[in-house]
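The structure is given below, and queries will be raised subsequently.
Excluded from the complex is one protein chain; the other protein chains are retained at their positions.
So, subunit A:
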C-alpha cells in the first residue's frame, strides 16, 4: 500500500516536471517541419501553466453573479459521470457473469453466444450511441420514461460486459478435473458445484476482467455523453469548455483533471474489491 502511494506520488511529480519542463524549453509555437507540427505549441493558450489551471479552478465558472467556483462545478459533473459509469459497470458485470454462466452451463450456448459476444465489440461506439438513444426514447412503460442518462449507462455497460464475460467464462471453466469429480462424488448438483467450486475458482480470472470493465465503463460513459449530448457530465463539460479555450485557456483543464479523478476512483474501488476477495486469489494447489 505504501509503495503504491509512493509510486503514485512519484508519477504525479514527474508529470508536473514534464509539463513545466517542456513549457520552459520548447519554443512557443512548437516545431514545424515542412508544414507538419512535430512538437506541440508551448504557449499559454495551448499549454497553460499548472498554477494558472489551479487558480482558474478556484475562480467562479462564469462571470455571472453567484456562480459556483469552477472546481465545485467540475466535482458535481465528475460525480454525475461516475454515477452513470457505476450503473453501467454493475449492469455490465452482471450481464457478463450471466452470459459466462450460461455458456459454461450449456455447451451449445457457448458456441451460439461466444461469436456474438466477440462480434458485438466491433460495432463502433459512435454508431451505437444514437441508436441506443432512439430505441430508448420509444420505450415508455406507465410512469417510467427513458432518460438520456440511461442510454449512456447502457453504452457504458456494453463496453464493460465484454471483458467480464470472456474472463468469467475462462474462470468458471478453470477448476481441475479432480475437483469436479470430487463434487460429483458428493452427489451435489450443478448449482452447488457452481457456488462452492466454479465461482470461487473464477475469482482470479474475474478480478482483472472487472478492473478492465471499470476502465471501459468510465471511457464509455464519457464518450457516450458527448455523442448523445447528455448534459451534466464531465464529458460534455470538456467539450463545452474546450470550445471557449482561446478566451479562457486554463478553464478546460479542470474537467480533464476531473475525468482523470473519475478513472482513479473507479480503479480504487476495484482495488478494494480485490482486497475483499483476497482469499480467493491464492494460486492453485494440486
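As a convention for this text, a contact is a pair of C-beta atoms (placed from the backbone, for glycine too) under 8 Å apart; a residue touches a chain by one contact, two chains touch by 3 or more; residues count from 1.
Throughout what follows, contacts and distances are computed from a predicted model.
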Q) Absent chain per UniProt: "Ferredoxin-NADP reductase", "NitT/TauT family transport system ATP-binding protein", "Protein-glutamate O-methyltransferase CheR" or "2-oxoisovalerate dehydrogenase subunit beta"? A) "NitT/TauT family transport system ATP-binding protein"
(Q) Of the residues A:121, A:196 or A:274, I need the one that contacts the missing chain. (A) A:196
Q) Among A:50, A:79, A:114 or A:182, which one is in touch with the chain left out? A) A:182
Q.
Applying the definition given at the start, please give the residues of subunit A touching the unseen chain.
A. 176, 178-179, 181-188, 192, 196-197, 200, 203, 279-280, 282-286
